[in-house]
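Only one protein chain is missing from this complex, and each of the others stays in its spot.
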Amino acid sequence: MTDIVIAILATSGAVFTLLAAVGIVRMPDLYLRISVTTKAASLGIGLILFCTALYFKETSVTTKVLAIIFFIFLTAPVSAHLIGRAAYIIGVPLWVHTIVDHLEGKYDKNKNDELSSEE
Amino acid sequence: MSLHEYLFYIIMPILALSVLLIFVRFVIGPSITDRVVALDLLIITGMGLIAVYSILTDQPTFLDIAMIFALLAFLSSVAFSFYLKQRRKND
Amino acid sequence: MRTWFLLNVLLTIVWVALTGSYSYMNFTFGYVIGYGVIWILGRRDQGKKYVTLLPKVVNFVFFFLHQIVKANLQVAFDVITPHDYMKPGIVRVPLDASTDFEITMLANFISLTPGTLSLDVSNDKKVLYVHCMYLESEAAFVHEVKNGFERRLLEIMR
Amino acid sequence: MNTIILRTASIYLLPLLLIFSIFILLRGHYLPGGGFVGGLVASVAFVLHALAHGTTETRKILGIHPGFFIPMGLSVSLISASLPLYAGKALMTGLWYPDPIPVIGSIGTALFFDVGVYIVVVGVVLTIILSLSEASQR
Amino acid sequence: MNLLLAIVTGLLYAAGLYLVLRRSLVKLILGLILLGNGVNLLIFLMGRLVKGHPPIIADGKVIVDGIFADPVPQALILTAIVISFGLQSFAIILIQRVYKVVKTDDLDEINTTDDYA
Amino acid sequence: MAIAILAGFIFALLVPFTGKIIHDKLQFLPALLPLSLFIWFSTFLFIGLPPSISESTEWAFGASLSFVCDGLSLIFALLITGVGVLVFAYCATYMKKHPYLPRFYAYLSIFMASMLGLVLSGNAITLFIFWELTSISSFFLIGFNNREEPSRKSALVALAVTGFGGLALLAAVLIMGYLTGTYEISAMLQNPEVFTDSPYFVLILVLILLAAFTKSAQFPFHFWLPGAMKAPTPVSTYLHSATMVKAGIYLLFRFSPAFRSEALWGELLMVIGAITMLYGAFHSLLRSDLKGILAYTTISALGTLTFLIGIGTELAITAALIFVMVHALYKAALFLVAGIADHQTHTRDIQLLGGLRKVMPLVSIIAFVSALSGAGIPLTFGFIGKDLIYESTLHSNGSAVLLTFIALAANVLVGAAGFFAGIKPFAGKLPAALSTTVAPVAGLWLPPMVLAVLSLFFGMFPGFLFEPLIAPALNALGDVAYYPQLKLWHGFNSVFWLSMGTIAAATAIYLFTKPYMVLGHLPAKLNFMAPETIALRMGKLYTDTAVYWNKGFQSGYLRYYILISISTVVALAAAVHLPGFHWHFELDMIRNVTPYEWILITILISSVFITVLTDSRLTAVAAMGVIGFAICLIFVIYGAPDLAMTQFSIDTLTVILFVLVLYKLPRYLKLTPGASKVRDGILSILFGTFITGIVLDVLSAPKPNEVSQFYMDNAYLLAKGKNVVNVILVDFRGLDTMIEITVLAVAAIGVFGLLKLRTVKGES
Partner (left out) sequence: MIKENILFLPLVIHLFAAIIMLFGWGKVWFQRWFSMGSNALAVALSAWLFLVVWKGGILTAHAGGWAPPFGITLVADTLSVSLVLITSIIGLAVSIFSAASIISQRVKFGYFPILQILILGLNGAFLTGDLFNLYVWFEIIIISSFVLLTIGGERVQLEAAVKYFTLNMLSSIIFLTAIAIVYGLTGTLNMADLALKIPAVEQTHLVELTAILFLAGFGTKAAIFPFYFWLPSSYHTPPDAVSAIFGGLLTKLGVYAIIRVFSLLYADSALINEILSIAAGCTILAGASAAIVQNNLRKIFSYLIICHIGFMIAGIAMGSALALVGVIFYLFHDIVVKTNLFMLAGLTHRITGTSSLRDLGGIYDKYPLIALLLAVPLFSLVGVPPLSGFWPKLALITAGFSDSRWIMTGFIILGSFLTLLAIAKVWAEVFWKTPPEFSVRPNFTFWEKFENKRKLMYLLPIGFLSAISLFIGFGAGWVQVVAERISAELSDTLHYVNAVLQLPNI
């Protein structure tokens, strides 16, 4: 029974990961690649890690797995944000079909780390 | 097919294939940020490989490595983005 | 609220120590019992907010999982089919969330959802810039964010 | 870096990673980990904090100059290594408390030695990285 | 796998050497790091490959039964890695200082100490 | 006897601290040292040489402080201390004003002690030690006027030549010691067949001759001696005429009993001696500098001595022994006189000097007597010497006529040169420039006076010398068969006519020619083929080559250093490894490789290539990250979790460091030309292939597991840990870890210093 659950979870995890992998190759610009990959992979790896918890059925392993998953879900969006932001600042181009860019011109030319205030 | 065989013959290859694909992005770039994203993802996927491998070898202790991977992947993303902006600043 | 949560944790620990079983189930059980005790004791005054928090959290978790799965499938479909359906754009979302913690949580949840990515927060913390993959209309997207993630999050956190 | 998302996240990451690092340190004698990796994780925690908040903030949290950890750690290690000399044994001979305790295992000089390693690593990595980022901000 | 890893080891040595022979300071350090990786792999191989059996005594046991990966090379590599980390970090800072002071990272211009004084 | 030698060294240590006293009140105090020694040695003349004057203390490596005073040593010891007394006394006046007088005395007494040690040593190594010390003290004395470039240069040249000879002597002594098993000279020379019959005989011979010839200024090594005249005149008198240059002669005397039987010895000595004496004699006539003339006549005299020893008959040896003394007496006197002339007139050029007899009649008599002795006029000691020389050449077996002719020619020239040096400055009119010249004080003329008196005394009563001095010396050299008659008058035999002819010819040259004016330009003209020029040019060639070689090797280009080092390693290692290396490929070797391993390897290899080939530094760094990641996964797969953790943490930290540093650095430039890329590529591939081969080779061998098995068995039981790797790190091999963290600590301190420390410019 557990084995089947594990198999299912592992499969879906692996598939999500594969999706992310395909996505990162296929997506046309960096921002889309980040959008696609970070979460899909996080989800996929989270699922696979959960399999290990189920498989070993030990408190210590489960704790660890939960900790890792928590950690991934805490850090993945932060690093996605950081890289996306850095990319934007250094001028990594958006996809040509991007329809709107509200950030355009918002970064101070001199202090490009600073996003100007709204007022 | 036992769970181990399933993991070994199906899951591992899928993950390995993902790794390869991600690596393709790493190779083709084109911008350095692409490579950074690819590296990040590579490490995350590596965690999956390690998790499966820990089941295959019955060694839960490998999970600690996965934890370290997660931590350091984050750190390197932070560092790279720090660098990218600093470089811009100093250009 | 923190006090109440700590009280709950304390009660859980007492329970676990009393029963002497350190399994996850027992922890959860101890937490539920402690929660019940708090619910009974404090439902009329400040404890009320804490007591009502749990359903909200559960609600949010399900909402979030739903979002994730939905978005994932959408992205997945896009990825595996040859045609690109994306209509990406960077959208300016005005914020009601005011503390750093609230903004961070919101931004992270938005990022975690496939197809959207929080790019930056303005210096005065009033605006969040979000990169969105399937942007049908800007207003709709902003509304979706504000009524979806932001509202639910702020409900829990305030 | 000027992003509240990172800054906020790093505030929560710091204690989490420190706990994790101590965990890694203490169980090193039984399972993978130990003073070195533990120390690295701890320093990574502070480095993250420094990258997010700037070194001044991090120094405030540390309280003392990170370089000070180096002699501290070295002396912990060296003292636990040379304690056996006073007991008439060779340098670094393990002296053990008789009964093992859970998670950590046996308490003995080797453990304190590893703690010293941990502290040294924290001191070294932080000294290097904090001085470097200070120098690069100049 | 022995064969593949032997080739990889050789490749790391070769690449390290090649980079060390360039004129850029950065490449010099990268080359040294690659060489360090090569050495680590070589030490690891010298302990002979054993798959999936880390040298850890299982719960409830007092010795390791059966086959196990040789722990000695692992310990040696750990020591070597840490040491090279110390050296490398110093070297990395050094190249920064060199660049600041000499204003070049071209190794060919860093040869005043061999001049006839 | 050791005390006698030591006295000089102790004196040298004390004298620099005497301060002013040595300049005035106690100015003659230093002369007491050689005087007392001279008296001590003189006692041997009267009480005879007790057979047991040999003291021995083991030192090290076969050297022992053993001193033997036989007849030969005694002659030299008396010369050294005797001339020493006079020179020291002379200096007291001559150098009185010199600020460096104390150290001058120190050098001089070191020299005297060393020279005594040299002639008294019974041990060959000790002899060598003193030999070198004489060279060194000579170096200091030649360079005594240290502020003058020519002085320094001459000192260097002299040291180079004599130092070279010294090493030859060392080599010779060591080979002989090795062959005979002893360094005690007497024992060494007891069975000369041991080395005369050995295959190394010629080598030993050549080495000894090199030593002797360099020290005694034989052609073509003579050139340092004229240069040595840059030293103050007393030094020239003492070292470069009377004593030190005779050290080589002493050596030849000492070893002649052992080598005499070999024809080569005699032939070489005669040839070189003859060339030297003619060369020196001829050159002496071309000089107008007083000391130059004296230097070349000294060279000629040294050649004569070598020549005589080469003839090797008892008569010749006797002649040589006598001539040593003759030469010391007259040449020292002439040098001191030259010093007086210089001191009083501030010039040494005989073209400018003249008529000084009017100012300093006493000195002119001294000079006259000495010059006559040099020319071999009867009633002077020189006559006895010349007499014996002609006798030995005439009685030599073989080409007596030729030898006699050579001796004659040299004597004529040297005699004339002696006149130019000893008579010319005093004869004729006093030039106007010298009109203010005053007579020297007694402290200056007394010492040469003693010498001149002795020249006359021994010239008239040569027999005094034989019993106490010459006979024991001959004895010491193993010659007992024939005692030549030392007397003033032998009758009108051929020897007498030769002597007379010599005098007549020399006088004629002096009176009727001015070779230093007519031919004075010759030395400069022929300079290009002078041995000195050739030697210096060879030295220059050598230093040029050294510069060239040094610039080639120590080019400053790091990559060439690496290239050379690694190529050497690869070449050497391949040379030993390839012959024993047999390897063949089997498919089995890769059959068990799983797909994920293939992928890992693919990634790893590609990343290596990216690192090497990319144009972007950051990509290279990121690719390094991937390499680390892949290696880390390999570690995981093959059971090394600790390694994986550490490797990955370290890699990441390194990447971070790089990243923090990189943006300060310039971008990669295309710097290296293609050709060197190919070259480096080939070397790298060879290196890599070689490593791969080694790895496979080792992996095909069995590995004993004793140590790891011990760790696995005892990690828990004895060291209370279950993670064996960690137990090794903190317990079994904890010392490594202790040092390792110290390494980290040092690195951190270093980084901190690099980043924060700025030294004040200029201060260091």
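Note that the chains are named A, B, C, D, E and F in the order they appear, and that numbering of residues resets to 1 at the start of each chain.
Everything that follows uses one rule, which is that a residue touches a chain if its C-beta (ideal position, glycine included) is under 8 Å from a C-beta of that chain, and two chains touch if they have at least 3 such contacts.
These numbers come from a predicted model, not from an experiment.
For the full complex, can you list every visible chain touched by the one that's not shown?
D, E, F
Considering the whole complex, which of F:Asp289, F:Asp342 or F:Glu740 touches the chain not shown?
From the options F:Asp289, F:Asp342 or F:Glu740, the contact with the absent chain belongs to F:Glu740.
Going by the contact rule already stated, which one of F:Met1, F:Val15 or F:Leu159 would touch the omitted chain in the full complex?
Result: among the candidates, F:Leu159 touches the missing chain.
Can you list where chain F touches the absent chain?
16, 58-63, 100, 103, 125, 128-129, 132-133, 136, 139, 143, 146-147, 149, 152-153, 155-156, 159-160, 163-164, 167, 170-171, 174-175, 177-178, 542-543, 545-547, 549-550, 553-554, 556, 558, 561-562, 564-566, 568-569, 572-573, 576-577, 579-581, 691, 694, 697-699, 701, 703-708, 710-711, 731-736, 738-740, 742-743, 745-747, 749-750, 752-754, 756-764
Spell out the interface residues on chain E facing the chain that's missing from view.
The list for chain E reads 20, 25, 28, 32, 35-36, 38-39, 42-43, 45-48, 72-73, 76, 79-80, 83, 86-87, 90-91, 94-95, 97-98, 101-102, 107, 110-114, 116-117.
Name, in rising order, the residues on chain D that touch the hidden chain in the full complex.
67-68, 70-71, 74-75, 78, 82, 84-86, 88-94
Please note the rule applied: only the chains that are shown with their structure count from here on.
Which chains sit in contact with both members of the pair chain B and chain E?
Joint contacts, listed by label: D, F.
Going chain by chain, each one touching the next, work out the least steps from chain A to chain D.
1
If I count C-beta pairs in contact for every pair of chains, which pair wins?
E-F
If you average all the Cα positions, which chain's own average lands nearest?
Most central by this criterion: E.
Which chain has its C-alpha centroid at the greatest distance from the C-alpha centroid of chain A?
Between chain A and every other chain, the largest centroid distance is to F.
With centres defined as the mean C-alpha position, give me the chain E-chain F separation in Å.
One centre to the other, that is 49 Å.
Nearest whole angstrom, what separates the Cα centre of chain A from the Cα centre of chain B?
Between these chains, centre-to-centre, one finds 12 Å.
How many angstrom between the C-alpha centroids of chain F and chain D?
Those two chain centres are 61 Å apart.
Check each residue of chain A and list the ones that touch at least two other chains.
In chain A, 22, 34, 38, 42, 67, 71, 74-76, 78, 81-82, 85, 113-115 touch at least two other chains.
Residue numbers in chain B touching 2 or more other chains?
Counting only residues that touch two or more other chains, chain B contributes 15, 17, 19, 36, 53, 59, 61, 64-65, 67-68, 71-72, 74-75, 78-82, 85-87.
Throw together a list of every chain pair that touches.
The complete list of chain pairs in contact reads A-B, A-C, A-D, B-D, B-E, B-F, C-D, D-E, D-F, E-F.
Give every residue of chain D touching chain F within the complex, in rising order.
Residues of chain D touching chain F: 28-37, 40-41, 44, 47, 67, 70-71, 73-74, 77-78, 81, 91-92, 94, 96, 100, 105-106, 108, 110-111, 113-114, 116-117, 120-121, 123-125, 127-129, 131-136.
Given the complex with chain D, which residues does chain F contribute to the contact?
641-642, 645-646, 649-650, 652-653, 656-657, 660-661, 663-664, 719-723, 725-727, 729-731, 734-735, 737-738, 741-742, 744-745, 747-749, 751-752, 755-756
Going by the contact rule at the top, pick out the chain D residues touching chain E in the complex.
Those residues of chain D that touch chain E are 30-32, 36, 124, 128, 132.
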